[in-house]
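Data first, discussion second: the structure below is written as structure tokens.
For this view, one protein chain was removed and the others were kept in their places.
Showing subunit A:
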Amino acid sequence: MNPLTLSIFIMSLGLGTTITFSSSHWLLAWMGLEINTLAITPLMIKQQHPRAVEATTKYFLTQAAASALLLFASMTNAWMTGQWSILEMENMTAITLITLALALKLGVAPMHFWLPEVLQGLDLKTGLILSTWQKLAPFIILIQMAPALNPNIMISLAIISTLIGGWGGLNQTQLRKILAYSSIAHLGWMIIILHYSPNIAMLNLVLYLVITSTIFLLFNLTNSTTINSISMTTTKNPIISILIMMTLLSLGGLPPLTGFMPKWLILQELAYQELFLVATIMAMTTLLSLFFYLRLTYSTTLTMTPNSMNMMSSWLTKKNLKPIIPLLFPLTTMLLPLTPMLYFSLQ
């Protein structure tokens, strides 16, 4: 793609999210979401492959329907109450419709069916944008209207999300689909705490963005899209395979790594709210996600160098380590000792 065109699309991608961040009026927030959708569409379709075209079509249809539903719900609110502010929502119908529309935009569980297919059709860099930057704008709207949200709807969406995110990823061999299901499971953790403590949800979103960026960049560095191809990483570059292992375990939320911090804080907050059954169910369903992260870890590092693989070995091209990965990797693994500082600065 022409660099000028590419820079225009990337800048309007930033512009859309910024408009949504800085708006407290529903029409402006909707405009930001639309700019986001329209700006990422050419980036997704730029390979002109049938898979990319199909993924872009599915993404466009779901996002357009979701933003139309969002605007319809805020229009209902405006007809009922006569105001457009995001912060002061009163109409329950409008709040429920907006929750469902934003869940469709984010890919939260009963509305998640587009996310694995769309992510499978893209290359890893566009997939990185789709699963990190595109989550920000809808989630910020959810955080702005967090006190008005219905806690029962959020809890049921969250439990279904973590369950389906864990369950769907068990049968996959494609890394991008596994990452899509992991994104669904993490979104479940974020929206369960949204009504009770929006700050912890925000912290969880930031940490999820960091860890997901690291894992996408590492997979992009080794050109791997299936479990078979990451099992070749040890022979190609042993250090990268160690990095992939640590990042996957952090994504799964094992204790000495960063990914444990949001799960710890969320379980603690749920226990303060006396939702013991919900906390137990969330912790149990995350074990399903942990299983496929551990399976990826096993085939990345714990299996020995394959002597007879059932696949053609790919070319050993020399790729330079981008400086962003050494920047992100310490954040991905070693942030857990900073938990008291982050937690108390949120209070």
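The definition used in the following text is that contacts are C-beta pairs under 8 Å (C-beta built on N, C-alpha and C of every residue); 3 or more make two chains touch, one makes a residue touch a chain; residues count from 1.
In this section, contacts and distances are computed from a predicted model.
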Chain not present in the shown complex, as UniProt names it (candidates "Methyltransferase", "NADH-ubiquinone oxidoreductase chain 4L", "Glutamyl-tRNA(Gln) amidotransferase subunit B, mitochondrial" or "RNA helicase"): "NADH-ubiquinone oxidoreductase chain 4L"
Residue in contact with the excluded chain [from A:I8, A:L27 or A:L170]: A:L27
Touch with the omitted chain, as defined above, among A:T76, A:N199 or A:N223: A:T76
Selected from A:T18, A:T57, A:N223 or A:Q268 as touching the chain missing from the view: A:T57
Sites on subunit A contacted by the missing partner chain, in the whole complex: 27, 31, 34, 37-38, 41, 45, 48-51, 53-58, 60-61, 64-65, 68-69, 71-72, 75-76, 78-79, 82, 117-118, 120-121, 174, 177
